[in-house]
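Sharing a structure below in structure tokens format, with a few things to ask.
Every protein chain except one is present and positioned as in the full complex.
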Amino acid sequence: MATTTANGIAASQRSPSLGRGYWLAGTVIVLALLPLLGGKTGIISNYGFLQLSLMIVYAIAVLGLILLTGFNGQISLGHGAFFAVGAYVAAVLIDQANWPYWATLPVAALLCFLVGYLFGLPALRLEGHYLALATFALAVAVPQILKYRHFEWFTNGVQGINIFKPDPPFGLPLSADQWMYLVVLAVAVLMFWIAHNLLDSRTGRALRAIRDHTMAASTMGINVAHYKTVVFGISALYTGVAGALHAIIFEFVAPDSFRFELSIAILVGAVVGGIASLPGAVIGGVFVQVIEKYADALTKKLTAAVNLPLDLEPWTIYGIALILLMYTMPMGIAGGLALLWRRLRGS
Amino acid sequence: MHHTTRRLLLAGTGALALALAVSPVCAQKNYDEGATDTEIKIGHTNPYSGNASAYGTIGKVIDAYFKMVNEQGGINGRKLNFISYDDGYSPPKTVEMVRKLVEEDKVLFVFQTLGTPPNTAIQKYLNTKKVPQLFVATGASKWGHYKENPWTMGYQPDYVTEAIIYAKHIMANVKDPKIGVLMQNDDYGKDYFNGFKQGLGKDADKLIVSHVTYEVTDPTVDSQMIQLKNSGANVFFNITTPKFAAQAIKKAAEIGWKPAQYLNNVSASVGTVIKPAGFENSQGIITAAYLKDPTDPQWANAKDFLEWKAFMQKYYPNGNLADGSNVFGYSVATLMTTVLKQCGDDLTRANVMKQAANLKNVDLPLLLPGIKVNTSATDFYPLQSVQLQKFEGETWKLFGEVLSNEAASN
Partner (left out) sequence: MEQLIQQVASGLANGAIYACLALALVMIFVSTDHINFAQGELAMFSAYLVWQALEWGLSFWLALPLVALFSFLIGVGIERVILRPLHHAPVLSVVVVFIGLLAIFHSLAGAIWGHTIKAIPSPFPHITFVGSGYIGPHQIGMIVVTVLLLVALFAFFRFTPLGLAMRAAAQNPASARLAGVRVDWMLALGWGLAAAIGAVAGSLVAPAVYLEPNMMASILLYGFAGALVGGISSPGGAVAGGFIVGVLENVIAYLGNLLEKTTGVYVIGNGEKLTVALIIVITVLTLKPSGLFGQVSVKRV
């Protein structure tokens, strides 16, 4: 019997069967071969690889949030802050210290872990809504913090930092976009694999226990404070690595790139994807990247087709889409698909 | 045998020569991606959403203008296909949308992208790809550096030039100036401020007694205005965007602070700034202008104003007739069509750039009298002239001469 919590997630999670593992490996291999299959034949353009890379980057960012909020019950509306830290770490190291792009990722990971851990300490004292709003305040303050006068010597203030996307190494016959796609894919596979193992381990069970019933968990001897702060750090680490990759892809960081809309987008992606599921993170990442374009395109079609008395804007469509999604699939798309799958299997 | 071949050869050469002489134009059709016999694709990004959304109207008025051009037959027989995307003033989004424009929509060039950070983010990409980044909608002084970025060109008089003009006016007209500056804390604000200090010369730090900033996320600038008043300043340089400009002017009056006021051109629109701030609070404010204000009765019967008004009513009826941005967009769209006309049938990116850098005393509708567009291979600042105007009664009154800074290109 599955019990539900405030987050509405089943308290028991089964590890994937071996068959699923093979499916997964196969998908990853196909994805890795896309530059060969799609790129060379021209089916997927460089812009297409850019889109795919961004979907994967946002999937990593959403995964970070899911680890904290879905699996540990700590609501964060401020993950854009960690995204920004990761992005700036990468940009500063590349620009000022001439580091190679791949070396910036571990440093971004480490620094973001630290920042997340430090934020997790006061967060221990905050209950659900308070934590949500406190993290939201953090998200909102990010551009200001980035513009802070005493940080300007390395952040370059409002002008932002320009960096260069790497060229494929060893003279591989790939475009820069295709190479970044492979890099992002490799990082994502690694991080999802780590997350999966983490959630399947004692740590994962402890995290879920804390989420479902903190008092019982601590009574059973779980060091709640330790786990909660560490997972905050891990969550920040994930989103920070995504931020670093994002900076390298776009070759530019500026305070304006990290307004609070980013934190909201990551949260929406996590909830729409499925707040407590790894596939949900992937769906969430795709959603974040894709929804604005669909809203935009739909708005343009509607405006052309129907003569409305007002100047319809894409955000209206976006808002309606969010509400409809939450009606039909309050557990996220992953949850909705899982439900469908169970119904089909059951009947 | 020889005879026949030679005759054939002569005939052939003659025919060829005749053909070339008769149709010089036919032989010159040259297209890059985005241009065909029937269409020119123009790319554009604008903040239609987010906290700079007030500027979204510029994209709409440009779209309306190109529709008008198309209805009147297009340019050299080609229709203009204006593709504009929302970037929300977020640099990564701008990069993404511009890449889409160039790589998916395959536009010929990108035009009037708005905002300094967005344009900074796309500048390297466009220059590497050799796609023109024309008439960018920002006055930052860095858009005319044709040597490093030969595919980028600005449009409006740059902020540094404008600020220097204010500085010089203050030095010449205010006795014992003590200057207070309110500055938006971003690239645009800093550009104005640096130009201002440059204009004040070596005593800048002594003359500026108070320099306060604000963020676009601040609800009001009341606290900053109080700080400025208490600094004892008798001159106020107002580097703000429209909403905050109106707030600042109103607050200054409310707290009884009456300095000599200089307002940046970005917020000089009567309909969107001065009227909300209150006419009685705005007497004596000085700004530098290059466009006619649409609410100014002195232009009410001017031919270009009437044409603009008719255009707005027919093609952009939702547009605000009191908003200076709608004049701005109209004028730059006119410039764009002029450049395209000049290209003729050579619609390569290189030629578009070349023609944009080949504008001699071009007059645009609604430019103030005496101000013309000038560019050359070494001058990538199309507009470098402004005229000072002072707010009196309910309108701006021009005074002095047209001031130019044509030497500012490098």
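Letters A and B mark the chains in the order given here, with residues in each chain numbered from 1 onward.
Everything below uses one rule, namely that a contact is a pair of C-beta atoms (placed from the backbone, for glycine too) under 8 Å apart; a residue touches a chain by one contact, two chains touch by 3 or more.
Just so you know, these numbers come straight off a predicted model, no measurement behind them.
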| query | Which of A:24, A:110, A:140 or A:224 touches the chain that is not shown? | reply | A:140
| said: Which candidate, A:25, A:220, A:297 or A:323, sits in contact with the chain we can't see? | reply: A:323
| remark: Across B:45, B:247 or B:295, the one contacting the chain not displayed is B:247
| task | Pick out which of B:125, B:214 or B:330 touches the chain that's been left out of the picture. | result | B:214
| message | Touching residues of chain A against the unshown chain: what are they? | response | 6-9, 69, 75, 122, 125-130, 132-134, 136-138, 140-141, 144-145, 147-150, 215, 260, 264, 267-268, 270-272, 275, 310-316, 318-323, 325-327, 330-331
| said: Under the stated touch rule, tell me which residues of chain B contact the chain that is not displayed. | reply: 49-51, 53-54, 56-57, 185, 212-220, 222-224, 226-227, 230, 242-243, 246-247, 254-256, 271-272, 275-276, 318, 320, 323
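Everything that follows uses one rule, which is that only the chains that are shown with their structure count from here on.
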| query | Counting in whole Å, what is the centre-to-centre distance of chain A and chain B, each centre being its mean C-alpha position? | reply | 38
| said: Looking at the complex, which residues from chain A come into contact with chain B? | reply: 45-47, 50, 54, 140, 143-144, 147, 157-160, 162, 246, 250-252, 254, 256-257, 259, 261, 296, 311, 313-315
| field | chain A-touching residues of chain B, taken from the complex the two chains share | value | 48-50, 85-86, 88-92, 95-96, 99-100, 103-104, 117, 120-121, 124-125, 185-187, 190, 215, 217, 318
